[in-house]
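For this depiction, one protein chain was excluded, whereas all remaining protein chains were kept in their positions.
Chain nomenclature is as follows: A and B, assigned in order of appearance, with residue numbering initiated at 1 for each chain independently.
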Amino acid sequence: MNVLILILSVIIYASFGPINLVYILFSSLTSFFVAKYTKEKNRKLIFILAVAINLLILVFFKICSHSKFIGTPVENIIVPIGISYYTLQIISYLVDVYKKKYEPQKSLIKYLMYVIYIPYLIIGPINRYDDISESLYAKKHWDTSRILYGILRTLWGLFKKFVIAGRISMIISVITGNTSEYVGAYALFAMLLYSIQIYADFSGGIDMVIGVSKMFGIDVKENFNSPYLAESIKEFWRRWHIGLSSWLKDYVYIPLGGNRKGKIRTKINLIITFVVSGLWHGANYILWGLFNGILVAFSKNKTTKWKTLNRIINYLIISILWAFFIWPTTTEALQMIGSVFTTFNYGALFSNLLNFNLDIANIVVLIISVILLIIVDCKKDKLDEKVKNMQVDTKILLIGILGIIILVFGIYGIGFNVNEFIYSKF
Amino acid sequence: MKKGLIIALIVLVVIVGGIEIGITLNKPKSVSDNSNDVANKNTEQAEVFTFKDGDKQMTPGELFSKETIGLGDEESYSEIASCAFEGLDKTYTYPNYEITTFPDGEQDRIYTIYFLNEEMTTQEGVRVSDSMEKMVQTYGEDYKVQGNQYTYTKGKTNLEFIVENETITSIQYSYVTE
Partner (left out) sequence: MKKTIKTIKILFIILVLIIIFVLVNKLLSPKYMENLVEGSMIAEYYDEEKNHEVIFIGDCEVYANFSPMVMYEQEGISSYVRGTSQQLVWQSYGILKETLKYETPKVVVFNVNSLRYSEPVSEAYNRLTLDKMKWSKEKVEMINASMTKDETFISYVFPILRYHSRFSELNKEDFEYMFKEKKNTFNGFLINKKVKPAGNLPTKKVLPDYNFSENCIKYLDKMTQICKDNNIKLVLIKAPSLYPYWYDEYNNQIIQYAEKNNLDFYNLKEVADLVGIDYEKDTYDGGLHLNLTGATKLSTYFSKILKENYDLKDYRKDESVNKIYQEKLKLYKQAIKD
């Protein structure tokens, strides 16, 4: 069964273009052999070299894919799919083995499974070897209840992606399509919506990864913890894209010194970590990382009675920062953020709300789905437990109903194309 | 939880209320806003074949409006209904060329611009009655052949030449619908 999962993964991965396989095999083979065979002699040097090579490949592709950044366009470069994710996984493995946190994997096949497991290879999350290895290599057995839970989780992801994110993307595409007309209130509107879209899209994708993995009996770690319920930016980053955040914490922030070297160094370390995060997303997002870093560095862990107010303010700040993801260039994003504070065209925005590709019925569907999303996020842990313990027949009923809802209200088919995950670009 | 629901409800009411107020206050403006948007989108795409007659400029796929383009009254006008579906394909005939449009919602987009005589030239100076050699010199050999027709494609626009006995007998700009 395990070998089958690996073979299937390789086949699917190769179907995106066989050239992808060359890069991933190079990276996994070097790391595997370095980890397995390196003796005490020159150990440090060899490990640093292995990490550096992987890092260089990643940085190279990151810069090439945003050719505007270096001035000369590099054409026809195909960025290997999932390189951002598997490179970080490999680096964490190398560092941990070097630090003797755990023994290196002896079987090449098992190691390849860790790197080339297709669900998380494409949209994340970033897994640590020690977190996932146990369930990844365990003997798989049939468990109807677990499989049904996996399907349900996958459908919930599809719901988020096709019903919520797909709908919002139709609105936002109109606004981004005309940057001279749609500024000010429109820009703010786009940012507020994009926060939901990127969350629904990305966490929906992760739900699918977790769901599909559950069907195989593999436990992929949660990547989100209701991020928009955070009351500060700092908290947000503990709840958003946890795989990446914790990776950055362990392999960038702490090696930099973390919070052990004084207040000022702590702030600098935080900012550097977030700039690296920006870089990981792509050269265009450095400024986004910088702003986040500054905000995190100077945000206080406050506990006030105004929970809801804090959440709303936090949501606003995060939404404004997403501008760097909405508009393709940094200048445009900055202009749009600026326009929010200079152009007050809220009347025009309201009169135009029905001209963003969605009619009243679709807007109502969107609002109801978002409310559902909020409720589920508020009650996440309880609900998850409840669903897991449901009877088989209740699960089947839920699967059927959710499935039909997605089929009816999803944005797909002729005229629509939302099959790309926002986060698979990175 | 209760608080959250109340806030969600308030947001809902504000949005729906806002839409209602907005519609009643500001209906005509919204339509023009939308058309601008689409027009802008098209001009932003750089690589297309654009037809020029003096200072009048037209690109297949763009919204058709005589005022914006600066066209005067046509010599003849016809509309063709499609069977079963609503909407009309419209044809505007000017002395040297003929424009056909296709319906897109409530608006019309330019479908083809067809040269009616030897007076008219493409932006690059090719006219009906020119030799095929001139066509190849001007536009290169990156064309698709179908029967007698040589088609050059840029973006969603085609420039089509029909050649008989090494001589161009027809020139047409058209929009790629697929």
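One rule holds in what follows: a residue touches a chain if its C-beta (ideal position, glycine included) is under 8 Å from a C-beta of that chain, and two chains touch if they have at least 3 such contacts.
Source: prediction; values computed, not measured.
Considering the complete complex, the chain that is not shown touches A, B. Annotation: of B:F49, B:Y114 or B:Y173, B:Y114 touches the absent chain (contact as defined above). Counting over the whole complex, chain B has residues 76-81, 83-85, 91, 93, 98, 100, 114, 116, 146-149, 160, 162, 169-170, 172, 178 touching the chain that is not drawn. Residue positions on chain A in contact with the hidden chain: 359-362, 365, 392-393, 396-397, 400-401, 404, 407-411, 413-415, in rising order.
Everything below uses one rule, namely that only the chains that are shown with their structure count from here on.
Per-chain CA centroids place chain A at a distance of 39 Å from chain B.
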